[in-house]
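Omission of a single protein chain aside, the complex is shown with its protein chains in their original locations.
The chains carry the letters A and B, assigned in the order they are written, with residues numbered from 1 in each.
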Amino acid sequence: MRKIIELKNVSKSFDGQKVLDNVSLDIYDNEFLTLLGPSGCGKTTTLRIIAGFETPDAGSLFFLGEDIASLPPHRRSVNTVFQRYALFPHLNVFENIAFPLRVKKLPQDEIREKVSEMLRLVALTGFERRSVSSLSGGQQQRVAIARALVSRPKVLLLDEPLAALDLKLRKDMQQELKAIQKATGVTFVFVTHDQEEALSMSDTVVVMSEGKIQQIGTPIDIYNEPRNAFVADFIGESNILSGVMLRDRLVRFSGRDFDCVDFGFDPNEPVDVVVRPEDVDIVPAESGQLRGTVTSVTFLGVYYEIIVDIDGFKWMIQTTDFVDVDEHIGLKIDPDAIHIMDKSEYSGMFGDYSSFSEEYDELSQAESGAEA
Amino acid sequence: MKPAAKVYTALIMLFLFAPIAILLVFSFNSAKSLSVMQGFSLYWYRELFRDAETLSTVRNTLILALAASAVSTVMGTAAAVGIFRLRSRALRAACDTVTNIPMINPDIITGISLMLMFVFVGRLFGAATSLNFWTMLIAHITFCLPYVILQVLPKLQQMDSSLPEAAMDLGCTPFRAFLKVEIPEIMPGIVTGAIMAFTLSLDDFVISYFTAGNGFQTLPIRIYNMTKKTVTPKMYALSTIIFFTILALLIMTNLIDTGPGVERRSRRTDDGAAAPAPEAPSGQRSRGHIAALIGAVLAVFIIGIIIVGRPKKPVLNVYNWGEYISDGSEDSFDAIQGFEDWYLENYGHEVELNYTTFASNEDMYAKISSGAVSYDVIVPSDYMVARMRSEGLLLPLDYENIPNAANIGESFRGLYYDPDDAYSVPYTFNFTGIIYDANQVDEADTGDWELLWNPKYRGRLLQFNNSRDAFGTAQFRLGLDVNSEDPASWRAALDALKQQQPLIKSYVMDEVYNMMESGEAAACVYYAGDYFIMADAQAPGVDLRFYAPEPTNYFVDAFCIPTCCQNKELAEAFINYMLEYEPAVANAEYICYGCPNRLVYEDETYADDMGEDAMAILYPGLDAFHERYEQTAFRNLPPDVLNMINSLWEELKIN
Partner (left out) sequence: MKERDGLRLARRLALAPYGLWSLLFIVVPLGFVAYYAFTDNDFAFTTANIARFFTATSESDGVVTHTYLLIFWRSLKLAVISTLLCLLMGYPIAFILSRASARTQKILITLIMIPMWMNFLIRTYAWMTILQDTGILNSLLRALHLRPVHIIGTETAVIIGMVYDYFPYMILPIYSVMAKMDLKLEEAARDLGCDSFGVLRRVIFPLSLPGVISGITMVLIPSISTFYISQKLGNGKFYLIGDAIEGQYVANNLHFAAAIAFILMVILLIGMALMQRYANSRAAA
């Protein structure tokens, strides 16, 4: 695979606040790459640096091996789909899509042909003369994509393009985007704070936090082998406990020794232990490796989400078995359900569900959606 | 709307349009009055279109407004874009403050501040004129700029900031992105800003008043300078035309506004119709709009410069009182055109006469002595001739070039202000007298100055709204010397004026015409010649009569050439022409003041035209003129005395 874009040790500050801290990233041809992270993690800034709207304070940016850090946006063969689409209100659908072609002063016939092709690609044939303000959100989205793709960029940058759509439409558009990417073979760099979206669409996921890249990998790697507590918490649900690696394949946490599959740590090295809620089995109290009391049960359709208090640490467990609040239960964890990580700056910050509530989660989602 | 709201709105509209309605109605007056409607006629419209001077001030006003709004729109939009991108808070605050200054500073201060600077800088560089079209343009641009910025800036703030980024992303250079995306987005703000700038510039009087200079007069200034003579219904006719033009423009823009909307709606209905073949893509259309707008603005500006700056023929700048020359209006002879024709005939090349007006001697003196303007011929009154001569502001005349000076009657030679006639040629003479409405005033009370102090006519008497003339009435009544340098004598006159004040209806200049013609006032003191104009326009039931109290002030207005003159021979040719038979008679009949030209006052046609009574009033014994004049004319007084009079006048006016 050809390397298209390369960021090397890029840093950027706004008003003395570091937004990107020594970020290095390679983006390859024909790849669907997602920058994932909470608001303020620097993902949009990374995108804007690639697009050319921001200049890095330090570090360099290569496009097909050529340093383009100082190239203005209009000279880069990289196009952007903006968060609120940025369609030109004074132009109709046809003219919005034709815009980059007119800038290049292509002949009218060619413009017509290319725009029609794009309209076909995004399934908007027949909408040429419509004013953009009369379109629905999803239609506007498609116009924005068609406009960005019409001049055949090497890379398409998408800045939370689905954030403004409702859930159902979002799912459809995810499929459609993926299909468009396949059909055109253009590299997509996609920014989102929605981990599900990231996992379902991407070839490569880049998890960012506080201006730093936390982990780069395929969706499966990221989910199964999170590198630290932040990634583990941000991708899916995780119970994260502080533990000690007694020796290879044996870890101690919650006052008990567990068999596991990880090795290569120093003897007695302090580590973070991740257990996914769906990997925990509920057993009668007496046969459990851990024992605790159920403090809440939420019915979520396919499964129950229950919170269990074990010596003051609240675990989240997803199960299809029904248990009642205040019931005394045991937990059983298989060795391959236990994932061991190095201690990091994020240790102890995540993975305890004692303050957990649905409301809180929704709130933080809405916030990050509004900002990023 | 609720009924109460409807009624209220109607009342407000009545208030707003009452004066406009008056103006429309009186523009069709058959008489020369703004207060008495005598009959319907289109006379004043015909007059207006014959009045080249007024039309040229209209043209000037439009050029100035277009140029000022064009420049301020372009510069203001650029500034708004710049301010919008400013990251530094301190710089932004500084910009905001500076932008606000012209808006929270009264016009009069903006006007004075610019005038002081222009005059100072002009003097520094020894420029012949420091006030001209360009200074006025600068002043107008300056006060229009903030309005443009304040219209454009919010549009920029409302704009989705990713729009210009999207354009750049799609291949536009920053400048093209600005033109193709930002400009269309903020266009409503730019258009509103331009319209506001145009309106403000069109209507401005105060700032223009202070910064106007040579030969470039705008309509408001011309109207203001009509204050010695009268504002005629001609100006109402002009306003009526402006009113209907604006109305038509507004209706047209409304039609255009709704036009494309209808089109858009119909387009929407044939959505999905087969072939997508946009023959005239709207992008190009809006680009065309912008190009057309910018093009039009530039074209107007360039035309403006060409009109203003055309250098082809020599220009003679004449600075005279308002309504003080026969200019072709009311079927009179056009002395301005006459001079241009006469000059071409006698000297073989074209000349352009640029005629501008002033409201008072002091107004004219302020402009000339500041060095801010350059005029070739001025027409000051006697005492002002004396003052300017003593201050070295006048050039001696070369009588070789003014052979017609021989036409000046013997009585009018060697007057005190210019004993050798070296600097001036008299243009008119006249005296102050009392005009009264015989239907209100008893004949027994007339004859002397006492009428103006007669408590019987409390609230119906008019006094001059100019200090020297007003003090003069009191001094003549008390038998005091009008040229005294003794403060006690002036204070005595002030006391008389204060004593008179409760009786006075109004201190007037040009308003005197309306008030006398309509019978609003019973008696006034004014210049004898103006009596004839008032009597001509008097309302039914008003019977105006005139008498000259003894003693009274005689005055002469004379042609002079100031030191700032650029073309002395041309100026002398003009003076010479004005002493020819035809223009001299025409002027004398137009102004109705006495004429010192023998060709005029000895002419029988003139005497017939004026009538026996008028001749008797205007020329009461020419042999005695010299002596009477020397006794009663205003002399130039030392600066400290003038300052004292000024203070005393303010003292009278604040009570």
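One rule holds in what follows: a residue touches a chain if its C-beta (ideal position, glycine included) is under 8 Å from a C-beta of that chain, and two chains touch if they have at least 3 such contacts.
Since this is a predicted model, take the numbers as computed values, not measurements.
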Among B:141, B:351, B:451 or B:578, exactly one should touch the missing chain; which is it? B:141
Cross-chain touch to the chain not pictured, restricted to A:70, A:218 or A:268, is A:70
Of B:26, B:44 or B:606, which sits in contact with the chain we cannot see? B:26
With the missing chain put back, which residues of subunit B would touch it? List them for me. 1, 5, 8-9, 12-13, 15-20, 22-23, 26, 34-35, 75-76, 78-79, 81-83, 85-86, 95, 98-99, 101-110, 112-114, 116-117, 120, 138-139, 141-142, 145, 149, 174-175, 199, 202-203, 205-206, 210, 219-220, 223-224, 231, 235-236, 239, 242-243, 246-247, 250, 254, 360, 362-363, 365-366, 369-370, 459, 465, 498, 504-508, 511, 514-515, 518-520, 539, 642-643, 646-647, 649-651, 653-655
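By our rule, only the chains that are shown with their structure count from here on.
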In the complex of these two chains, what residues of subunit B are touching subunit A? 160, 162-163, 165-174, 176-177, 180-181, 184-185, 264, 267-268, 271-272, 276-278, 281-283, 286
Inside the complex, what are the residues of subunit A that reach subunit B? 51-53, 72-74, 78-80, 82-84, 86-92, 94-95, 98-100, 102-104, 112, 116, 119, 125-131, 134, 147-148, 151
